[in-house]
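For this view, one protein chain was removed and the others were kept in their places.
Naming follows writing order (A and B), and every chain is counted from residue 1.
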Amino acid sequence: MLPQVLFSGLALGSIYGLVALGFALVFKATDVLNFAQGMFVVVGAFLAVTAGTQLHLPFALTLMFIVVAAALIGAAIQALLIRPLTGRSMLSIIMVTIALSIVLRALIEIIFGPQPRALTTPMPTGVFIVEGVRISQLHMLAAGVSWLCLGLFALFFRFTTFGLQMRATANGHEAALVSGINVDFVNRVAWAIGSVLAAIGGLFLAQLQLASTELEGIGLLALPAVVIGGLQSIPGAIIGGLLVGLIEQLASSYVSPRSADIFVYTLLLLVLMVRPWGLFGQRELGRV
Amino acid sequence: MSGEQAAVSAAPAVRPARGWRAPVLLVLGVAAACYLPFILTERAIFGVRLSNMQLLNIGLTQVNLMMITLLGALSLNYLTGIAGLISIGHAAFYAMGAMAGAVFGTQLGLPFPVVLAGSALVGAATGVVAGLPSLRVRGLYFVLSTFALHYIVVFMLSEYQFRFFDVVGIPFEEATLGTFVLDTPLRWYFFLLVLCVLVYVGLRNSLRTREGRAMMAMRDHELAASAAGIDVRILRLKAFACSSAIAAVAGTLYSYYMTNVNAEFFTIDFAIQFVAIIIIGGMGSLAGSLVGAAVWLLLPAVITGFAAQIGSTDSAFGTLLTESKPQLVNLIFGSLVIVLLIFAPGGIAGIGRSLRDRLSVRVR
Partner (left out) sequence: MAAMLEVEGLSVGYARKGLALDDVSLVVPTGGIVALLGANGAGKTTLIRTITGLLPMHNGRVAQGRVRFAGVDITGMAAHRLVRLGLAQVPEGRLIFKQLSVEENLQVGAAFLPRGKVAERLEAVFALFPRLRERRRQAAGLMSGGEQQMLALGRALIGGPRLLLVDELSLGLAPLIVEAIYQQLMSVGETLGTAMLIVEQNAHVALEYAQTAYILDRGRIAMSGDAATVGASSAIADAYLGLAGEVPADV
């Protein structure tokens, strides 16, 4: 039983890590804790419903549609809602993202109706068994794509000029401005990427379960994941995601499914009390 | 603003140094607040029948629930707007209140006033625990700790519910104050009205004390407050205890009013509604909490009214109104919060203040 639990924990954790990476990117670039990230996951799921189930686009086009639409939504949100609040109190900015998630949820339920939708994609749904462990192909694919995205972003940050500018902006806004970086543009791109990563997570979660606004709760797990890993640390976000996936699966298998979230949030509280800079963050940055 | 809002808001609004106007407004306010429930139950004003539309589809039950929500909003505004501590887990204190009510009332059968007092104590204790992280972390990190706390407390409530009761929820008996049985919405109305006024006046007065001023100093500038010889840490815990005691009592009242409570009621959205209310009304303005709570009450009612009028026609808009009413309410509520945050960070109370200033300047 344990290998089975570990496998699904790591597979789910990879998806969480992807969503958490988007969350951490937005936080690092713009200092905004995006409580709408969970809703961005849902948006991704319903973009997949629109393209695949309603428009009957081929799968490759569906993927492109999701990425482009999610990027535009993220950029538009930065331009319309986040930028005007630059320099405002933390509560205002947190609250605007919360209000945004309320609005997005309402819009989705109005457009698509409150019933969950099944996703029809050609993604493999079979299972193969290795030494008694049921390996779901979809889980494997989700984990594989997540790791591919993570790898691509690592290369992007390391080797491109724009990636360097994003890292610099995350390091200090005013410093970035005096160095000639178009900080506003960098921020917009960060929001676009954050939204795309959440949407890809949403695509997989919708295929694993169903597309519904219930996925928001799963998307919001990115929040504890990022903090547990270290709010300022990009690798920390990914490891945090894996950890949350493992904890969830272990708790629901060995304790009870209802208790899964509690273990995660209790760990979050413990980390905040004992090691606010996170398991992989740097100490000096832990306090605000 | 509609008549009933003005009625409720005028009652506690004792503004000093206005000569004859203050007492007259007070008397009018009290009179209006006392007459309001009769308008709503008899659906008539001074004998003139009013249609549901004219009453904005509001019944007394909604007003009562608004007052219970107002208690939560007041306590959060005190914590966030005045003491400067942000909590997005305020529903946790409501849940604690529900649990305390269930233990003291439903299980032990204690009298209602004792249950309320016990719930306040439990709430205050929870508040101190919830405030503990504030001794160690600030800002975002603290907000996150209230977020985590929410999930933990609600989980405790659901475990408790499943241990001693069932999926349906926790039943609550009729509340009685001595011989006064709170068995009709009308009786609840007057009980809640008195309670709201007491809490409002109490919080208002507490702001004028040395500690109240210190609290606002702490919100505006923590270092300055520390330098002025205030132990900021103790003050923070006190603010938390006070706020969560009020919220817990509101949670108990909510449970008794609903007569049956389920752990599933206390979602994170439930907590967020309080934050939305104080942002709409105006952060740091206790009177603003009332305005925010009124918007929260009126919005669904107005949309229901619209739906009733338009819904009979076959238009797409009519179907939208009838079929997606809760979504529409959320859409408007959320958009209102966003628009206010961007264009009027002081909320409706802030807009009111700047209008008043502009008017008084013109008069002079």
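By our rule, a residue touches a chain if its C-beta (ideal position, glycine included) is under 8 Å from a C-beta of that chain, and two chains touch if they have at least 3 such contacts.
Bear in mind the structure is a predicted one, so any value in this text is a computation, not a measurement.
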Going by the whole complex, the chain not shown touches A
Across A:Val5, A:Leu104, A:Val183 or A:Val264, the one contacting the chain not displayed is A:Val183
Considering the whole complex, which of A:Gln54, A:Gln137 or A:Asn171 touches the chain not shown? A:Asn171
Name every residue on subunit A in touch with the hidden partner chain. 86-87, 161, 164-165, 167-168, 171-184
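We adopt the following convention: only the chains that are shown with their structure count from here on.
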Counting in whole Å, what is the centre-to-centre distance of subunit A and subunit B, each centre being its mean C-alpha position? 33
Note which residues of subunit A are touching subunit B in the complex, please. 33, 81, 84-85, 88-92, 94-96, 98-100, 102-103, 105-107, 109-110, 114, 223-224, 227, 231, 258-259, 261-262, 265-266, 268-269, 272-273, 276, 286-288
So, in the complex, the side of subunit B touching subunit A is made of residues 80, 86, 88, 132-133, 136-141, 143-145, 147-149, 151-152, 155, 158, 269, 272, 275-276, 279, 283, 320, 324, 327-328, 330-331, 333-335, 337-338, 341-342, 345
